[in-house]
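Of the protein chains in this complex, all but one are displayed in their positions.
Our next item is chain A:
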Amino acid sequence: MTIIEARGLKKIYKAKTGAVHALDGLDLAIPSGTVKALLGPNGAGKTTAVKVLTTLIRPDAGTARIDGIDVVADPKAVRRIIGVAGQYAAVDENLTGFENLEMVGRLYHLGAKAARRRARELIEQFELTEAGNRPVKGFSGGMRRRIDLAGALVINPKILFLDEPTTGLDPRSRLALWGVIKNLVAEGTTLLLTTQYLEEADQLSDDIAVIDGGKVIAEGTADELKARIGGHRVEVTLVDAGDAARTADVLSRHGDGEASVSGDRRTVGVAVVDGPRALQFVLRELGDAGVELHDAGMRRPTLDDVFLKLTGHRAEEGQEDQQTEMENAR
């Protein structure tokens, strides 16, 4: 059963530089009890999509239904069954961690007693005891994030939206959060999660929608997406970076698409249809041309490769912008 459904969503923002098509005909269908990752670089439209689905903004065109309820027609009914953690932690600075969670529980109308009980449970589950009794003001970003995430889980919602839940977290906290998310999903929560991290999408989701320019440009499981760009990649590591251009020529000729050269111009790779055959040809030609190699081989493509192939640019480009965007948002 499809529990999150979006059809032809459009959202246009007017900016100084002209109209920005933040969503440009986005379609999504997420089966109940599954995890979908929206994977895309900065500016792809991930946050805008989450905001439309969680009733924060109205789409300019298209429809979205959550558990069969139209988000524009009956936002309040949608809000009763969802939990949301936005891209930036939304906590009341002047309340303690406990009070923040109690407030959320009461605003879900759990009743005063149940709201307090639930807040206590979450404080323990998220190891927030330290933050529990002091105002949030002055706590680290990671701690706020956890309080915010706990806020999204107050009703153990059947549908959960997490917008870049691990962006800006250190690797240890990221792993811990992955653990929490995996547990939730095991209990049957339907999750829509956005990320710029390909590994994260692979780790957490059943199904990935790659979005760029406000629409879905590819969809499928991680394996299906990998398969779409050919069986393998051939990669060689050069002794002399000066050979990079010549090598790229050879690889492009035997590959399925243009070869890519790494930043230090020592590694050259290309997607290929038939890995072993392509590798044989490539090695023979490079040997004839007298190019010296450190290493050569073939491997299964990573999601990074998928992204490059699908969008023509690397996902990392977006990640570098992330820092400046975070600062601008302050």
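We adopt the following convention: contacts are C-beta pairs under 8 Å (C-beta built on N, C-alpha and C of every residue); 3 or more make two chains touch, one makes a residue touch a chain; residues count from 1.
Here is the rule we use: contacts and distances are computed from a predicted model.
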| Can you tell which of "Dihydroorotase", "Transport permease protein", "Xanthine dehydrogenase family protein subunit M" or "4Fe-4S dicluster domain-containing protein" UniProt lists for the chain that's not drawn? | "Transport permease protein"
| Which residue of A:Leu107, A:Ala241 or A:Ala289 touches the chain not shown here | A:Leu107
| In the full complex, which of A:Asn42, A:Thr55 or A:Ser205 touches the chain missing from this view? | A:Thr55
| If the hidden chain were put back, which of A:Gly8, A:Gly25 or A:Pro135 would touch it? | A:Pro135
| said: So one chain is hidden, and I want to know which residue out of A:Arg7, A:His21, A:Arg80 or A:Arg228 touches that hidden chain in the complete assembly. | reply: A:Arg80
| On chain A, what residues meet the omitted chain? | 1, 3, 32, 51, 54-58, 67, 76-77, 79-82, 84, 86, 88-95, 99, 103-104, 106-111, 114, 118, 135, 148, 151, 154-158, 184, 187-189, 329
